[in-house]
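Please read through the structure below; I'll follow up with questions.
Left out: one protein chain. Kept in place: all the others.
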Amino acid sequence: MDGFGVTAAFWGLSALAVGSALGIMLARSLLHAVLWLILAFAGLAGLFVTLSADFVAVAQVLVYAGAVGVLVVFAIMLTPNSQTGNSETRMVGPGLFVASVVSGIMVYIATQTDWSTAARGDFPATALEIGTALTNRYLLPFEVASVLLIAAMVGAIVLVRAARDEPERRELAGEGEGEVNTAEAAGREVVAAGSHGGH
Amino acid sequence: MSVSLEHYLVVSAVLFGIGLWIALAKRNAIIILMGIELMLNAVNLTLVAFNRFVTLADGRPALAGHVFVIFVITVAAAEAAVALALAVSVYRTRSTVDIEQIDLLKR
Partner (left out) sequence: MFDSINEFQVWLIYLLPLASCLLIAAQYVIPAPIRPNPRSLSTLSILLMAGSFLLALQTLGVVMNAAEPGQMVGFGEHRWLSIAAGDIHLDVPIGIRLDGLTAVMLVVVTAVALLVQFYSQGYMAGDPGYPRYYAFLSLFTTSMLGLVLADNMLMLFMHWELVGLCSYLLIGFWFANPARPGYTSPAAAAKKAFIVTRAGDVGFLIAILLIWTRTHTFNILEIQEIAEAHRIPDHIITLFALGVFAGAAGKSAQFPLHTWLPDAMEGPTPVSALIHAATMVAAGVYLVARLFPVYEASEQAMDVVAIIGAITALVAATMGLVMRDLKRVLAYSTISQLGYMMLALGVGGLVAGIFHLMNHAFFKAMLFLGSGSVNHGTNTFDMHKMGGLRRYMPITFATFVIGSLSLAGIPPLSGFWSKDEILVDAWYENKLLFAAALTVAFMTAFYMFRAVFLTFFGEYRGGEPGGGHGGASAHGDESHDAHAQPDGGAHAPAHHAMPHESPLVMWLPLAILAVPSILSGLVNAPFFHHPFGDFILQSVPETLRHEPHPFNWGIAISSSVLAVLGIAFAALLYAGGRVRVPLSLLARPFYVLFSHKYFLDELYERAIVGGILYQGVWRLAAWFDATVVDGAVNGVARFTRGASAIMRRAQTGSEQSYGLMLTGGAALMVLFLFITALR
């Protein structure tokens, strides 16, 4: 693609995306990291626009930056821990090395391969095309994706229900923890019995 | 200078690498999840870039890449939801999401 505008947009947005990604890595506070993530999503949405993928760009902003980002913020708020922050493990060095190797390989492939790109003409309106594809050719994956979303929703709900909300779950939770807590429970019973017998 | 496929691919590779680094090197489970999301996004970028620059074979719609990306976004969102629910659930029992401290299946 030629043109000063496209080039400038590309480089700026790329810088934004990569920089935000680095920000996630380097931020000290959890919330800062999340914000950098959202900014990275935004940058990527811009890159999609430069690639004439309007619908995808909007979907990216809606779903990722909007929903997923907020979800992550909620998760962080629900799991407060003061000590950890955004600290790294000992794997920082090795991780960097491996990640560099992996991305290096990919860069190498990207630049060395002859992609036989043909210049393309104008783009159709993407929304209409995508909609047509989803309901004609890709109908089955579309429906399966819906089922997947429902499963995910139900699963997420089940996972986070607290044991105290339901008697069955309480029993399950009690049995599950039985091995470890039997001694305590037994002790409690003995004490209770003793106190009963004492009277 | 014109922007071509390689540029986008390189950006995508870099983003993927950073996402991998985050996933491997961070302590907090939620941050790790964010790294994974970043990796998925990098892949999305690759798909869209290919779709833009490469002519598809006959019989396939011209926007197959975009459709793929739609699905990736969907699945990624679902996965993020479930993963975060898991993290919260683990937090309830272990009082921590520091993965260095969650390294045993046993209590």
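In order of appearance the chains are A and B, and numbering begins at 1 in each one.
Note that a contact is a pair of C-beta atoms (placed from the backbone, for glycine too) under 8 Å apart; a residue touches a chain by one contact, two chains touch by 3 or more.
Everything numeric in this text was worked out from a predicted model, so none of it was measured.
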*Identify the residue among A:35, A:61, A:102 or A:160 that touches the chain left out of the display.*
A:102
_Residues from subunit B at the interface with the omitted partner, ascending_ = 20, 23-25, 32, 99-100, 103-104
*Which positions on subunit A touch the chain that was left off?*
89, 91, 94-95, 98-99, 101-102, 105, 108
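Convention: only the chains that are shown with their structure count from here on.
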*Between subunit A and subunit B, what is the separation of their C-alpha centroids in Å?*
7
*Where on subunit B is subunit A touching in the complex?*
1-22, 24-28, 30-31, 33-35, 37-38, 41, 44-45, 48-49, 51-55, 61-64, 66-67, 69-71, 73-82, 84-89, 91-92, 95-100, 107
_subunit A residues touching subunit B - in the complex, by the definition given at the top_ = 1-2, 6-7, 10, 14, 17-18, 21-22, 24-25, 30, 33-34, 37, 40-41, 44, 47-48, 50-53, 55-56, 59-60, 63-64, 67-68, 71-72, 74-76, 78-79, 81, 83-89, 91-92, 94-96, 98-100, 102-104, 106-107, 110-111, 115-118, 120, 124, 126, 129-130, 132-134, 137-138, 141, 145, 148-149, 151-153, 155-157, 159-160, 162, 177, 180
